[in-house]
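Only one protein chain is missing; all other protein chains are in place.
Going by the order they are written in, the chains are A and B; count residues from 1 in each one.
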Amino acid sequence: MSKGFRQSQAFLHTWSGLLLGWILFLVFVAGTIAFWREGLNRWMRPEIARVEQPMRVLAGSQAFLTGKAPDAKSWIIPVATERSPGAQVFWVPQPKPGEERGRRGRRGRGDTQALIGADGQVAQARETRGGEFFYRFHFDLHYMPVIWARWLVGFATMMMLVAIVSGIVTHKKIFRDFFTLRRAKGQRSWLDGHNATAVLALPFHLMITYTGLVTLMAMLMPWAVVANYADQKTVFATLFPTAAAVERTGRPAPLVDLRRIAADAERRLGAPASFIEVSDPADAAARVSVSQSASSMLSSRTPRLTYDGVTGRLVWRSPPPGAAAETAGAMIGLHAGRFAEDGGRWLYFLCGIAGTLMVASGLVLWTVKRRERLPDPSRPHFGFRLVERLNVAVIGGFPLAIACFFWANRLLPVTLGARADWEIHVLFIAWAIAAVTAFVVRPARVWPALFATTGVLLVALPVYDVVATERGLFASLAIGDLMIAGIGATIVVFGLAFLLLARRVARHRPAAKHVRNPRAVTASKVLEPAE
Amino acid sequence: MTAGDAHARARWARRGDIALRVVAAVPLGYATASLWAMAIARLLPGDRAEASVTAALIALALCAIAAMWAFAARSGWQAIWTLAIAAGIAAAIAWISIDATGRL
Partner (left out) sequence: MSILSLLLATAAFALLGLTTDAHHRRRFGKSPQARGRRILRTGGWLTLIASVVPAMLARGWIFGPILWAGAIMAGAGIAFLALNFIPARDARR
């Protein structure tokens, strides 16, 4: 590879990484946390008990929905597992005559959903988005129409992919440099850290970025479908097959016990079920569809069985998908990592942290490198100042905002209206305050202040749990609830890490700069490989 | 022209070159990848849904490759005309194919 090519890719790497790097940082932080979304769904509702009998929850869900929404158009009932807080059921009311076919719109409509707890009753729990917030945020962001957010995140992801591949080709001795770690050498140390976190989990970074694009493929690259289909509906029917719809008869008929159907489905599938969808529940034409759990296989497109809702007879089975559809499904499955239990989940989490550190160190590296080249270090140009302040606001501010979000979850009054939304408002308010501080006060002071505050808040959380809730670290360990205990322990570890980081940053004294030959500095634009 | 003028001209020329490459990478690169998505979806045999999915998966990678090429090309102009020709070929393939056998 010629020097010119490598230089061009080094330039591309720097800018495709930097321009939307802050978005990528948010996506990586939220996405990494989202690997534990089920656990957080439980951890953020400390009042509720662990699910011991999923079938009891299912029976309770059916009883609740029969009472609350017997004439609904459809019910959606997730099958509870011991990792979930229960079953977050929701229903779609019949469209009123003249109204357009019900827009499913945002699933999060408060008045058509409920959480059924371990005892089969509606759970008396604080209203919160739980771990689902992080999952949704990492592609839907917040406070904006989801289409805008997905285009922005999709575009940033493509820039990430370009940054990764250009970073690989530009790097002459990628493996040799991987093993090198020079400490306390300013720019070189940052480069080594960036390389280490990037190369160490390189298979993961490549996978998560490309598969992330695949999850948004229908929106980002619809043209392949447009080339073959004049009508979207036909291709959807092929890729996402369902049993033929049946007309509502208007004759009432009791719905079969869903537990019977769930048991039969799991027997036929040879795997656990995850979603049960009932259409026209109180009608003679009721249908019950059961989907296999995504945690039991790699592909996210799991087999589905449809039963007659009155007799309980199997009427339809989803056909096996084609190779390409299966491949796309496997890629989405790889991204979500639902197949991974415990050890695999931890590996995903650690790789996600590596990715977060890679993005953060890259953003900081940009300023560290350019600071050495500033003609007048006390008056940097606008671009430099902007990047530096954004780094503080995002890398320092967002983790603090998340810590505040967790505290809001603990402290906001249970009776507060729109409580779930307010937890999120607190996150953004805290972030806004941190960001304003980042732009007003000198970075050297704000970095350690933000990290230290984050550390204190995180470390204090499990302490609060022990004192004020029944789900403290020791109580959870005592009943063998490793998920909750694990989350508490992880939060403490992160809190300590932030405190250590704050101390390190506060004590940092820039090394006495030996004046480099200014001509030599401006001439080399290549990412210098290790010597 | 003074040395200062020459220096300023070189700087603006470089900025212009980078601007061309950005245009080549983003709108043109995406268009080229999308047109090749259509061409590949038409050319692949077999089930149409399968062909479309395969083509879309490939096209995502093509976007990244187009961006890399936009910066590796000898000049901004070369980046633009090479991608434009690639886009044109794909458009022709897709057009002829759709014209001949239509869509589902």
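We take it that a residue touches a chain if its C-beta (ideal position, glycine included) is under 8 Å from a C-beta of that chain, and two chains touch if they have at least 3 such contacts.
Everything numeric in this text was worked out from a predicted model, so none of it was measured.
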item: Touch partners, limited to displayed chains, of the chain removed from view; value: A
item: Touching residue (missing chain; options A:G67, A:P203 or A:G270); value: A:P203
item: Which residue of A:H142, A:R176 or A:H508 touches the chain not shown here; value: A:R176
item: Listed residues A:A286, A:L334, A:L412 or A:V505, member touching the removed chain; value: A:L334
item: Sole contact to the chain not displayed, among A:C351, A:C404, A:A435 or A:I484; value: A:C351
item: Subunit A residues touching the omitted chain (full complex); value: 175-176, 178-181, 196, 199-204, 207, 298, 330, 334, 339, 344, 347, 351
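In this text, only the chains that are shown with their structure count from here on.
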item: Residue ranges of subunit B in contact with subunit A within the complex; value: 33-35, 37-42, 47-57, 59-61, 63-64, 67-68, 71-72, 94, 97-98, 102-104
item: Complex contact set, residues of subunit A against subunit B; value: 5, 8-9, 11-12, 16, 158, 161-162, 165-166, 169, 210, 213-214, 217, 220-231, 234-235, 238-239, 322-325, 327-328, 331
